[in-house]
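Missing here is one protein chain; the remaining ones are kept as they sit in the complex.
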């Protein structure tokens, strides 16, 4: 990506680079906990599950997230999916960035609803990966289908 | 999209359906003004230009918009592009929704920076359209390239 | 799509519209058979499996399909995936077209290799659908990941 991370981000990157080890990697209890990412935390997004190549995040649609049609702005639906993608593709160790992503908007979501985004690794090859994220309403109806392409920028390709 | 807009949104839809008529459609002064969309307004996004098939929006990256790498979360970069896409594809009259979108992340953006998203119609056919949005830093460097596919859900195809 | 099918295609469309009924819909023997589509047949593409929302096609990479790098042209890899997508999204009845598609090229394939494309429905909503297709080498290595967006243009939405 030609990514030049700003100075002073070493600590954050290291935290990310450690692949979120310990109890929450695959073995831990599936309890909801706050996300570490400032953007996600500010939106109240919680991490419901995290494992090698996968992640599940939850976000409540607030009144501040609606568009002119009165439903969740597609940007916030994408943001939730993109955050799940980031957690999933960073779950294995090397710092990994989003190269690109594609989203199909399936159904609107309304303020007050909780959305769940579930990310799964589809394939990894060299430093690259492809991840699928489905965003659902609590009842299971699909709100959006997202596919992300990742690239690792540090550490050994795994 | 099988979109079922929630009840009570008639007023908002009508406002949108009117295609933002009047002085700001192509002829008006190119002054910055607040966006009407609640999500955009809450983020301080301003409308810098609006015309048939095009729109330009501005957003300042705040500390609450950064990811674990300390740069603008891709979700917010997408949101800005998606909002510009929505303004551009609704500029002609019929209520138009995003069917899908694709984004390529080119460079990171840092907190404090203003991003400009410029949307342009690429092609329209029947109820469908394709729009390109480039997100840039103030200096002109590209941060992201976005392409959106739209579908009109009301009014005559134009 | 604003699709205007050329005259004289009624017979073909009817054949397609009948959703390929009979023994090969889900119940039949999983034997390889020629495809009906002229482009696929001319390339020797065979149908290995077909069921509701899914299809599997096979294509041998010939010397006439290679690019300047001496590997399978991405266009042919896409064509195979797109054909599997078309079979899968037309498997349920109404004539269904590709609205758009996205492909990630994972590994090259060499002349003489047989590629297998496996299409699966991810979600349907109204007249729309999202399908995933994975293209693999005989050994199972992924060559490409494809996602297609469909839209039904005749019959009732199912």
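Going in written order, the chains are labelled A, B and C, and every chain counts its residues from 1.
Just so we're on the same page, contacts are C-beta pairs under 8 Å (C-beta built on N, C-alpha and C of every residue); 3 or more make two chains touch, one makes a residue touch a chain.
The structure displayed is predicted, hence computed values, not measured ones.
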The complex has one chain that is not drawn here; which of the drawn chains does it touch? A, B, C
Among A:69, A:99, A:122 or A:136, the residue in touch with the chain that has been omitted: A:99
With the missing chain put back, which residues of chain A would touch it? List them for me. 1-2, 99-100, 102, 125-126, 128, 149
Touching the missing chain, which residues of chain C? 1-6, 8-9, 12-13, 15-16, 36-40, 42, 63-71, 73-76, 78-80, 82-83, 86, 90, 95, 97-108, 110
To test your reading of the contact rule: which positions on chain B touch the chain that is missing from view? 102, 104, 106-107, 122-123, 125, 128, 130, 132, 134, 142, 145, 147, 149
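As a convention for this text, only the chains that are shown with their structure count from here on.
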Separation of the C-alpha centres, chain A versus chain B, in whole Å, is 22
Chain B: which residues touch two or more other chains? 1-2, 99-100, 102
